[in-house]
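The complex appears here minus one protein chain, its other protein chains still in place.
Now for chain A:
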Amino acid sequence: MSKRIEAKDLNVYYGDFLAVEGVTMNIEPRSVTALIGPSGCGKSTFIRTLNRMHEVIPGAHVKGQVLLDGDNLYGDGVDPVLVRRQVGMVFQRPNPFPTMSIRDNVLAGVKLNNRRIAKSDAEALVEKSLRGANLWNEVKDRLELPGSGLSGGQQQRLCIARAIAVSPEVLLMDEPCSALDPISTLAIEDLIGELKQEYTIVIVTHNMQQASRVSDSTAFFNIAGTGKPGKLIEYDETTKMFSNPNEKSTEDYVSGRFG
């Protein structure tokens, strides 16, 4: 498990509008990479191209390449459905399926594409995934209850359990804590630290402390003005980015001297 991601000269468009321009970056396996930058600079847009989720929006398309251990996600005949099984995603707002129990939420991805799973295997997988998301102890007595009855932080960890239940190679998180309280945020941050043993993790965050706490590398995106494309300004080890970045705008941004 866990694969390397390489973006090569990636441009992302919404229709004719160029939203992100010329991103080239290597993301190491078993590491946490944080994407930071002001609102509207294309962090969400970029992270969604890593599992082709941007294609959900009509007209959105990319030019360039994204390689997953050398395989181009945008090559001819590559099925986005299969890409998304390898590259899981956790969203800004927790989104467990409201009609499903906690157990069924965890198994939702596993049962897709007509796959069957023996009952005992399913039980084991539910426990493993919920333990993996640090949620098992809180919900083990109420696996049959709807996932929507949990607190926001628990729901988000349920979504992480659901994402890791399908054993992806990569886990993408777009501001996973921005709807959560500080305690729940810390729980998720601890979890990210554990998950990187097994997965390549890319996380978008607006919180500088969070980026410096959880990530190994940090990528700073910026935008020259509204209507201009977002660009990758600097990408380096997190310690370097927060102490001694090469670019003036990075330093301004991480130190809070920025809009």
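Assume contacts are C-beta pairs under 8 Å (C-beta built on N, C-alpha and C of every residue); 3 or more make two chains touch, one makes a residue touch a chain; residues count from 1.
Note that contacts and distances are computed from a predicted model.
Missing chain, UniProt name from the options "Electron transfer flavoprotein subunit alpha", "Lactate utilization protein C", "Phosphate transport system permease protein" or "ABC-type polar-amino-acid transporter": "Phosphate transport system permease protein". Considering A:31, A:65, A:95 or A:249, the position touching the chain not shown turns out to be A:95 (whole complex). Interface note for the absent chain: among A:8, A:85 or A:240, the touching residue is A:85.
Contact with the chain that does not appear here is found for just one residue of A:32, A:62, A:126 or A:163, A:163. Only one residue in the set A:18, A:78 or A:108 touches the chain that does not appear here, and it is A:108.
Even with one chain removed from view, chain A keeps its contact list with that chain: residues 51, 53, 56, 58, 81-82, 84-85, 88-89, 91, 93, 95-99, 108-109, 112-113, 146, 148, 159, 162-163, 166.
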